[in-house]
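A single protein chain has been removed from this complex, and every other one stays in its place.
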Amino acid sequence: MSKGQLPRWVDYGVLPALNLLAAFIISGLVVVVIGEDPFEAVKWLVWGALGYGEGFGYTLYYATNFIFTGLAVAVAFHAGLFNIGGEGQAYVGGLGIALVCLAMDRFVPWWVTFPFAIIGGAVFGAAWAFIPGYLQAKRGSHIVITTIMFNFIASALMVYLLSNILIPQGTMSPSSRNFEAGGQLPLLRNVFSSFDFGQSPVNLAFFLALAVCVVVWLLIWHTKLGYEIRSFGANPDAAAYAGISPVRITVVTMLISGALAGLMGINVVMGEQTRLLLDFAGGAGFVGIAVALMGRGHPIGIILASMLFGLLYQGGAELAFEIPTISRDMIVVIQALVILFAGALEHMFRPAVVAFFDRFSSSTAEA
Amino acid sequence: ETFKPAVVYDFGGRNDRSFNEAAYKGALQFEERTGIKFRDFEIQNPSQREQALRNFARRGLDPIITIGFAQATALEKVAKEFPDTHFAIVDAVVDLPNVRSIVFKEGEGSFLVGLLAGMTTETNTIGFVGGMDIPLIRKFACGYKQGAKYVKPDIQVLENMVGTTGAAWTDPLKGGELARSQFARGADIVFHAAGSTGTGVLQAAADEGKLGIGVDSNQNHLHPGSILTSMIKGVDVAVDKALTDAKEGKWSSGVEVLGLAENGVSWSYDEYNKPLITAEMQSAVEQAKMDIISGKVEVHDYMVDSTCPF
Amino acid sequence: MLDTIILVLDSTFRLSTPLLFACLAGLFSERSGIVDIGLEGKILGAAFAAAAAAYVFQSPWIGLLAGIMVSVMLALVHGYASISQRGNQVVSGVAINFLAAGLTVLLGQAWFSQGGRTPALSPATRFESLTLPFADTLANVPVLGPIYANLISGHNILVYASFAAVPLTWWIIFRTRFGLRLRAVGENPSAADTAGLSVTLLRYRATIICGILCGFSGAYLSVAQGAGFIKDMSAGKGFIALAALIFAKWKPVNAMFTCLLFGFLDALAIRLQGQEIPGIGEVPVQVFQALPYVLTVVLLAGFIGRAIPPKASGIPYVKERT
Partner (left out) sequence: MGSVLCFSWGWGNAFETVYFESRNEIDAQVIDFIDQKGRATVAESNVPAIELIGVSKSFGPVQANKDIDLVVGKGSIHGIIGENGAGKSTLMSILYGFYHADSGTIKIDDKTTTIPDSKSAIAQGIGMVHQHFMLVDPFTVLENVILGAEGGALLKDGVANARRELKRLADEYDMTIDPDAVVGELPVGLQQRVEILKALYRGADILILDEPTGVLTPSEADHLFRILRVLRDQGKTVLLITHKLREIMDVTDMVSVMRRGEMVASRKTAQTSMEELAELMVGRSVLLEVDKPEVEVGKPLLKVEGLNVRDDRGVMRVKDVSFEVRAGEVLGIAGVSGNGQSELLAALSGITRAESGKMELSGETLDLSAAHNAAEMRTKGMSHVPEDRHRMGLVNKFAEYENSILGYHREPKYSKGMFLNKDAIRKEAKERIEKYDIRPPTTEMTAAKFSGGNQQKIVLAREIECNPDVLLIGQPTRGVDIGAIEYIHNRIMDMRAQGKAVLLVSVELEEIRSLSDRIIVMFDGNVVGERGPEATEQDLGLLMAGVNQEAAE
């Protein structure tokens, strides 16, 4: 090993762990400021997320959302594109899924609806990502700005549709009608009755998410398209030299990214709620940014990071339940700190760790 | 004896100065009166609705009051899982043997404040600012219009909604701008049904020397002299009553429709708005109230046909 | 008609002010090479601190000061991440936004127990509208009278401050040594470095100015335009300000006009909402609510095309590639 280099397990294991630790220490301080015991808080957080079947089920359920949005952000990242619009794409993707379910649920069993719902979610999500992608490629409008704008626009669109078109007569809540059995994904608690998932909504979408991870892995590292995406992301000049069209790659990558975000609705709309409702994405699109960063754009990393955030979400809810003074906003703070330390400050501990390893390796070399 | 009540608020949370807060107040009143503590929880994302209900039910809390129409679906599931627990829901109907559904005739209350606005306006133009454009808010708007037109058939009612996201309930600045825009268009009284956003509406009315109308709780005290009245929705009373009923073994399930007759909705009259309400107005509004209760005047319910004929 | 125009423009001023502060804030930051999508978070943090301090100390000025302080602190976090640690600036900005969104409510709840809100501010603890001299006497002069009395007079001091900040910014950026150096580090940090300037220090200074201006923006929301802090009250203004900055091509005077344009769109949307539009009929409110965002996209795509940012913006300055 040459000087200044770190072994992979340090790069991918120790450093992220240190970053996380820093985020949690600061979060602990915030807990202290509020006047609660941080260790108590950690206890409830972990117990709530992993301590019992239902809690674990919820953790998986949330993680499923984040896998989809995390993959969406990661794929765009590989092409050097910063898709902040996962939230809006997921929201609109949910519309596609809902439309499929509403159209089919009364006539066919769920497993017939399922593939169409996947297509519906992917197509709608992709469509919502298409315009920002196209504008970036063709007009140079900054994709960070346009995707943010599209989040707002999605929100307006969905409220309009939900409270004017999809809402059943005489109901209060701006949501679509409930899907019949043909539009409901089986819950894992019904599929694997031997494992106690309690009443948690974790459903088959979890396996879809895992399958999509494999697909993304194949796509990015084993297909020609993935090769082009990575080339373009790593070195646009070299990509142009290799005859890879920046317009095509930008648009195609955004389509894929949007489609992945759009699939999130499968978990919420078809799996848990079995209806389309307001704001169902609930910030998962933004969490996806953190997940993609922490997972370093790799599906395995994304699964792990999603589990972490799923744990935070579920454990956090439980924590808020047990210690009412720690409100739900604590989770937002922890999330922010994780993004800050694992993302923006990811190299903060590197010099120290490198120095440590250099000393370590030179002393072993002498010995 | 283990009487452990719980309240689950919807988005907006315990202190939204409006709807959820009214529920919180009701529970507090109960707590102060009886000394019985209650647990509560604020929803953060849709998936937690079910989870929170179940969590409480599983821990043996009973009764469990859920606030807001958005909870209906979750409640329907959880109430079936815990048939022995008593649940109540405010603003929606869940047809189960262990659920008390509390709904209000917001239209009737809005009718009254609309009528007052109609009588007070000097410009023959009044305004309405809603939070998010959802059916419930249109129900408020519709009653308000009907009330205003009841006294002044040619009155002009301006209607605006704040936004399309949950932020619509928490954007007082936009609320203020909308109110200002309505004042600019000639309105001199604005009624809001916009949660926290409404504080901006009332603020704008006070700043511009116009009149505002509060909602849900009695908001007259916020800007004395600048708030004509408030359309009170008795969520606090209903919550207190549900808790008390459960405590005293008088629980009843089924739909509880609270209108003027049941004193579930009303208009506020207190020292803060006394100077603004003339005797003539007072008698007119009381007359209208009686007519509504007696059925002589029928207030249109937006929810029935999703349209507002006014 | 004139009245309507004046009223829409009046509303335009009120709505443009927070955008303008934030846009100028972004201008300083991005001119120095630091992309800042954390404007939103800084505004929010400042709004909270300003409202809290104004309430506790019963003074809008102390509120403003507190808002600036908190905003500068957040700016320094961003600066540390993106200047000293050479982190990804967009990611750091996203983190700041989350941090502000969470902390404001968390602390607000812990301190005031009103669901993350601060207590409502009384008129004395807010920046109130100023009536300019002779506004009342001149109000009756035709055309100019109402314009002066209703449009120009009658805003709070921060509105005037925001517009005063425009020429000041222009002057600093284009007429002072600091401005020259700032532009240099944003375009070519190596050139500034070899000219004997500290890129780090210059960028930190720009970041701090950015924080100060965001502080004004936040304080305006909670102690001038509004009367207290409410969760998420910045409502996307930081993002719109960024879009405005791009649209303005990073120039102060353009920034003013762009912010006025965005403010005007907003005011117009508010004004037109719920009214019959001739020839179209009643348009769903959501259309108006989405209008500023749609227009932003259209403007970005159609009118300015490829806006060329300061060359080094978004790129951490790395001298030695170790």
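Chains here go by letter, A, B and C, matching the order in which they are written, and residues are numbered from 1 within each.
Operating definition for what follows: contacts are C-beta pairs under 8 Å (C-beta built on N, C-alpha and C of every residue); 3 or more make two chains touch, one makes a residue touch a chain.
Treat the numbers as computed from the prediction; the structure is a model and nothing was measured.
K.L.:
Quick one: jot down which shown chains the absent chain touches.
P.N.:
Taken over the complete structure, the missing chain's partners among displayed chains are A, C.
K.L.:
For the chain left out of this view, which of C:197, C:268 or C:315 touches it?
P.N.:
Checking the options C:197, C:268 or C:315, the one contacting the hidden chain is C:197.
K.L.:
Among C:59, C:85, C:188 or C:275, which residue is in contact with the omitted chain in the full complex?
P.N.:
C:188
K.L.:
Who touches the missing chain here, C:5, C:144, C:180 or C:298?
P.N.:
Of the listed residues, the one touching the omitted chain is C:180.
K.L.:
Taking the full complex into account, find the residue in A:240, A:300 or A:355 that is in contact with the omitted chain.
P.N.:
Counting the whole complex, the residue in contact with the absent chain is A:240.
K.L.:
Spell out the interface residues on chain C facing the chain that's missing from view.
P.N.:
Counting only chain C, the missing chain is touched by 175-181, 183-184, 187-188, 190-198, 311, 319-322.
K.L.:
List the chain A residues touching the unshown chain?
P.N.:
Chain A touches the chain not shown through residues 2-5, 218, 222-225, 227-228, 230-231, 234-235, 237-245.
Definition applied: only the chains that are shown with their structure count from here on.
K.L.:
Report, in whole Å, the distance between the mean C-alpha point of chain B and the mean C-alpha point of chain C.
P.N.:
So the centre of chain B lies 35 Å away from the centre of chain C.
K.L.:
What is the distance in Å between the mean C-alpha positions of chain A and chain C?
P.N.:
30
K.L.:
Among the residues of chain B, which ones contact at least 2 other chains?
P.N.:
133, 164
K.L.:
Tell me, which residues of chain A touch at least two other chains?
P.N.:
152, 156, 159-160, 327, 331
K.L.:
Touching chain B in the complex: which residues of chain A?
P.N.:
For chain A paired with chain B, touching residues are 58, 61-62, 152, 155-156, 158-160, 163, 167, 169-175, 178, 199, 201, 268, 272-273, 275, 277-280, 282-283, 313, 317-318, 320-321, 324, 327-328, 331.
K.L.:
Taking the touch rule as given, give the residues of chain B at its contact with chain C in the complex, in rising order.
P.N.:
So the residues of chain B touching chain C come out as 13-17, 21, 133, 158-161, 163-164, 167, 170-174, 176-178, 180-181, 184-185, 196, 199-200, 203, 207, 222.
K.L.:
Can you tell me which positions in chain C touch chain B when the two form their complex?
P.N.:
Residues 3-4, 7-8, 11, 14-15, 113-117, 120, 129, 221, 225-228, 230-233, 235, 266-267, 270-271, 273-274, 284-286, 289-290.
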